[in-house]
Each structure stands twice: as structure tokens, then as C-alpha cells.
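Every protein chain of the complex appears in place save one, which is left out.
Here is subunit A:
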């Protein structure tokens, strides 16, 4: 049987009598846990920001009609030649329409799929922007702006004006920031767009779009789906792309494959489109975790050292306790409790320090042209980091205390008493 109160009062007296060492040991843990929390929160915050920057602009599945040569040439189908080696040289794709055939029924079908959050129709086309004497090449995308704002983060990147303005204004356009700058256009002014077919079409600038990626901002603009169809002289069922948003991006690969097989369209999932990006993410996570684990290991060794020293100093105490009827387990618990007290106190202050540092970082201004939506450094305040942090502190101090305390348990009081 263990009398916890006696054990605790001995442990407490030991710790208080060596207050400096105790504080240093606890600070080791505080430092380890604090830096773990700060590092992981900041790292994952940055990672999430980069995710948002790149991934949110890529749909989970992008469906479109790709111009490509037919995979099967007539000669392959002809039965009489099926056994022979048929060679067709210089195959060229034939001119097909860019529009997705029967797009609306496909969208309706996708929307019914429980994995799909939304399927967004788009009309993409190349145009020239014309304002005064300047003409610039670019891309114009017709979208259902309110739906886009809700399901993708498009709304976040409209730095001036709002999605509502585009919805409510006839023949309006949201210009890419690069385009607007080059042509000195501001909200309320007019820009003319020239289609590949040669039609000229005046549009009113109601917003500025800035993704943070200048290659995009220099060419990309948005308008309403209907306006885009009108500019191209196409009917309302003219849709060139469908962007699918899913609840879980892990479903993207399977669904994309199914769409390709079933409808003969090109469907690119987000994983394929951003394979290198994912690798970068993994590597960054790996770095932040290995740094954190190193810090915690160092803290653990600090505790191990200090307990070892303490046990050397307290040999006599251990012998007396054992001589007066304390069991080996009691003595072990005296030192285990000390390790755990150090771990818990150091861990909790570590969480506080980590939290405070994270708050400071998250309030530090971080303004960059490339990231219009970000004003301060991004920090991820995931409660899981705190749970992991305190658990690690306790587990590490437990392990660091275990070996020295086991030694204390085994100390033979007769040898200690005889030695003096």
C-alpha cells in the first residue's frame, strides 16, 4: 500500500529544498513544450496558408474537354484487319467543340452525389482587353459568382468591389489586378474585350481580383456566366469547364477517374494537379516535427540528469526511509512524483508560453503583395497540439524519471549506512 500524502510531502520537500535545480529542470520542459507549440502552430499555420493559396484556386476535380487525337483510329476498329499490325502516321486531333456536351444534366447528376459539395459551371475563353490604345491578351472566365464565392475562396481574392457587384451589374467584369494596373483601370471605368472571333464587347469594371500569383493576375478576369456566353455568342447551355468541390479531397481521385470513364471527358483531380505541392507540405511537416521532438528529447534528458543527481545526493535519505519501513516502491514513487511534478508544471507553463508566443506571432503584421487576404502571420491554434504537448511532457518526464527512480528503488540501505 502506498501512502500518497507522505510520498508527496517528501517529494515536495526535496523539490523545494533544491528550488533552483527544480526550476531549471521545469524550465527545460517549458522550453521544449513551448517551442513545440509555437513551432507546430506557426508551421501548420503557414502550411495551411500555402494550401489556401495554391489548392483553393484549384478545384478538387476539374472537368473539361481536352483537344486530343482519337485513341482509336478507324483502321483499328475494322475487323478484317484486327490481327495485323496497323500503323497510322501523323495523327492530328480533329476540331471538336470546347463545350461540354450536355453539361447541365452532368452538373445536376454530380450535385446529387453525396461526396460532392457543389459543381460549378464555367465558361473559359481567351480574349484581348482593350482600353484606349492598349490591347492585352488574357483569359476571361464566366462564373456563377455567388456560388463561386460560397464554394471556392474566389470572394477572398476580390480585393476591391464584391461578388455581389458583379452579380447585380449587367455586362460587368472583375479584372485581374495586373491587368487593371497595366491598363490603369479603376472600378467604375470601362474596358472592352475582343474575342478571338473578333467581336468587341464593352464591360464595366466592378472589382479587382488578386490571387497573389502574378502570372494569373496579369491575365485572368471574371465575369458572369451569362455575360461570357453572350460575348461568345453562345447559348445558355454553353459550358466549357465544370469545377467540382468535394467534402473530402481524398475522394477526388476515384471520382475523377469515374467521370473520365463514364463521360469521355478529361477530369483532373487535385492530387494529380498539385503532386509536387503535397510533397513540399509533407517535407515541411517532417521538419517541424523532427525539430519539436529534438527539443522535447533535450528537455527529457535534462530531467533525467537532474533526477540522477538528486538521487545521488539523497542516498542517505533513501537509506533512512528504507530502514524505517518505506518500501522500494515508496522510494521509487518519491522520485517518480518529483519527475511528474516537474513535467506537469513545466508542461503547463510550456503550453502557456507556446500559446502566448503564438498569439504574439498571430498578431504580427505580415503584409505582402502576394497575399491580399493575409494581414498577420498565420497561426494554427489547433487544441490537439496542446493535448499532444502536455501528454508528451508527462510521458517524457515519466520515462526520464523511471530509470533513476528504479535505481533508487534498488539501493541497498545497508551498504549506504555501512559506508559512512
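The rule is short, and it goes like this: a contact is a pair of C-beta atoms (placed from the backbone, for glycine too) under 8 Å apart; a residue touches a chain by one contact, two chains touch by 3 or more; residues count from 1.
Just so we're on the same page, contacts and distances are computed from a predicted model.
Looking at the choices "Lipoprotein-releasing system ATP-binding protein", "TROVE domain-containing protein", "SigE family RNA polymerase sigma factor" or "4-vinyl reductase", the name in the UniProt record of the chain not drawn here is "Lipoprotein-releasing system ATP-binding protein". Interface note for the absent chain: among A:129, A:326, A:355 or A:385, the touching residue is A:326.
Touch with the chain that is not drawn comes from one residue among A:6, A:136, A:253 or A:348, which is A:6.
Counting the whole complex, the residues of subunit A in touch with the unshown chain are 1, 3, 5-6, 9-10, 13-14, 16-17, 316-317, 319-330, 413-414, 417-418, 420.
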